[in-house]
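Okay, so here's the structure we're looking at.
Shown here: the complex without one of its protein chains, the others still in place.
Read from first to last, the chains carry the letters A and B; within each, the first residue is number 1.
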Amino acid sequence: MLGTKLQVTWLLLAVILCPARALAQPPLSDVGDVRLVLGELREASFVEKERIVERLSARGDPSIRPVLSALLEDRLFVRESDHLIFIVKSADDSLTSLELIDPVSLAGAGSASRDDLTKIGTNNQLRKRLRALVARFDLSGPDAAVRLAAVEEILRSLDAESLALLRARSTVEPDAGVREQIEIGLGLAALDSGDSRARLDAIAALTRTLRPQVRNRLAGLLERTADGGFAESDERVRQAAAQAVHAIDRWRTFYGVVETLFFGLSVGSVLVLVAVGLAITFGVMGVINMAHGELMMLGAYTTYVMQLAMPNHIAAAIVLAIPAAFLVAGMTGVILERTIIRFLYGRPLETLLATFGVSLVLQQLVRSVFSANNRSVETPAWMSGTLQINGALSITVNRLCIILFSLIVFAILLFVLKRTRLGLDIRAVSQNRAMAQAMGIRTGWVDAMTFGLGSGIAGIAGVALSQFTNVGPNLGQSYIIDSFMVVVFGGVGNLWGTLVGGLSMGVVDQLLEPYAGAVLAKIFVLVALIVFIQRWPRGLFPQTGRAAETQA
Amino acid sequence: MIRPPHLPSPDKILTLDDLTVSFDGFKALDGLTLSVDRGELRCIIGPNGAGKTTMMDVVTGKTRPDHGSAWFAQDVDLLALSEPEIAQAGIGRKFQKPTVFESLTVFENLELAIWGDKSFWKDLVARLTRAERQHIDDILDVIGLTAERAALAGTLAHGQKQWLEIGMLLMQEPELLLVDEPVAGMTPQETARTAELLLSLAAEHSLIVVEHDMDFVRSIARRVTVLHEGRVLADGNMDQVQNDPRVVEVYLGA
Partner (left out) sequence: MIEQDRAGAAFLVLVVAVAIAAPVLNQFVPASSPFHLSTYSLTLIGKYMCYAMLALAVDLIWGYAGILSLGHAAFFALGGYAMGMYLMRQIGPRGVYGDPILPDFMVFLNWQKLPWFWVGFNHFWFALIVIAAVPAALALVFGWFAFRSRVTGVYFSIMTQALSYALMLAFFRNDMGFGGNNGFTDFKDILGFDLHADRTRVVLVVVTAAALAASYLACRAIVASRAGRLFRAIRDAESRARFLGYRVESYKLWVFVFSASLAGIAGALYVPQVGIINPSEFAPINSIEAVIWVAVGGRGTLFGAAMGAVLVNYAKTYFTGALPELWLYALGALFVLVTLFLPRGLVGLGARRRRAVHGAAAPVIWALGSHVGVSLGSKLK
């Protein structure tokens, strides 16, 4: 009885005295000391281990970081034969002999049998402490992403010391993202301050960030505790917090809508890109080109071939694939026009059947040459990744690229049609073929060029498609119906209609998707379009007057 | 639908009031006001774009005006009816370009034009009665195509197609016939025959004839209306119209 009491007293004493002893320790000065202190880990209790790692890190020498992370990852071992501490390269269970690394020099130190090694164990408490200590070292590391992770780690268990550390860091931190994260952390910490003035300031600062964690923390202040009072005692602070939560919610909703719109615009841009070539062949020439999808497929395969040809310059290959795909698909289109379509003008249903036959041949051709398997086209590094606009909104770079790309293609097409000689000829022939011919325009040549232009743009669309779908023989089929729907929806013969039609189809699709799922959303959009066309057969921007009647 | 301030008078077969139609800002009709008497043969002339065809489109229900009213006889509001309803009400129309069913025979063309209740289910089992057969034979005689009754309409000469189309209108037994350029592309003999044909119809039917051929108009017209820029420019008999300085300026003098 007495014995146990004594033991408890000793334990208590040890606990109380620990910090004092730790502070009393002189800082480690040389290598010998480090080894010595490390050696103590062998027989130390978890509490003592925690003190030891504190002492090792107190000097702030980053060379100790690998030891800390090794301990954290269960890779710190004692060699029983000489009681020396080693980091092992890997402690995988399948290994019988472990490769050793000297914890101070970090040089290789041979290997040892697993039987001769004893792991230095950790518990939750110790691991938490270790993570915080590792984060402190990382906080001054060269990589912003590592620093950001470190800040987040430190924020998980804040104390006065780490607060001071963060404050110091925020004054020198070069990266805005990391700085913001530190400020959020400091703000959140300040919410726990006893001074309500400081809490108010913190809320004011936090309102600017839109992170869900901040919002939830502020909302937490408004909750009632079990005893009926509020988590936050000060009425003014509560008011400020309520306002802040409200503001954050409003902004988050707003940015949620912005994000959906952005997604929708990117989906819509793809639709515009695949449809705009069709807007020319269908809208201007009245040809139902069912092989339009296969011309896109040719563009996608051109991208694949370009990458095969220049495996070390992926980005350059894609940039070069744009003109190459335009030429490949455009030439195919010209051949198609000269050999088949020119005999079928004014008989749109016949062009539909004949070009469908062409699409089957092109698909099979690709299967014969490239096999029926899908080919993957690589995405250049600069196109992957996201732009973090703020706490509530991030934008993926490839989506941004596709929007810009299709707008550029659209603008160029518009320029060609409205501002060049070819465009003038195209419009003249489409409006009055006989008159154009009488004025000396070579209508046959213009037809071929027009069809080639539409086809070439399909090829360019194929380059874009290769970046986010599989390149395979069926690539074209999956887009052909959408393309026609976009053109008809926008109003045949109206390029702007195709732009507006495609973008709005994309946006509606994305608005529906969270509620209905991708497939059902697509079905809804299709059915909605069918109903729309039934009601307004000439689309969003109908052509009126006599021109429209001769077209139909 | 705004009713005209006064009901059309009983002797009018067609009353157009203040019709306005615009396409993309271009006014094809601009406040057109016009009326035609029962049994009248009215010729309408005017330069290209004067609104002649658009006026016919409005009367037959193909185009809806932005503004104005159109009454057939005293009580039929044309703007409230569809094309087939207008045809059933008693207005027949001949297109500018002869429009017949080319893959059917002359006889079949006329058969389809028979006046009567037209519905899919009735036409599935419809058989020609003796009276209907006789009527078709009579019309074939009127338009001079008895010998071609079994020929495909697509094989007819241009003038014959024009007559066939007029014959189809007659089968409909309309009160009012709108005839758009009936003699375009016809030989002088065919033109003379057509003039005769139209004049013989004028007794029983009211006719509105749009035509460019001045000699032809002179040969049939009692009253001529000149349209210009979607409005009535002049109205009267051929001599009056031809001597009207405004008409000379915009049309005849041009």
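Convention: a residue touches a chain if its C-beta (ideal position, glycine included) is under 8 Å from a C-beta of that chain, and two chains touch if they have at least 3 such contacts.
All of these numbers come straight from a predicted model, not from anything done at the bench.
S.K.: Among the options A:68, A:98, A:265 or A:358, which residue touches the chain absent from this view?
M.R.: A:358
S.K.: Consider the whole complex, including the chain that is not shown, and state which of A:45, A:123, A:368 or A:388 touches that chain.
M.R.: Spelled out, the listed residue whose C-beta touches the missing chain is A:368.
S.K.: Consider the whole complex, including the chain that is not shown, and state which of B:118, B:133, B:158 or B:222 touches that chain.
M.R.: B:118
S.K.: List the chain A residues touching the unshown chain?
M.R.: 288, 290, 340, 343-344, 348-350, 352-354, 356-361, 363-364, 367-368, 477, 481, 484-485, 488, 519-520, 522-523, 526-527, 529-531, 533-537, 552
S.K.: If you put the missing chain back, which residues of chain B would it touch?
M.R.: Interface with the chain not displayed, on the chain B side: 60, 62, 82-85, 87-88, 92-93, 95, 99-104, 108-109, 111-113, 115, 118-121, 123-126, 165, 168, 172.
Keep in mind that, in the parts below, only the chains that are shown with their structure count from here on.
S.K.: Between chain A and chain B, what is the gap in Å from one C-alpha centre to the other?
M.R.: 67
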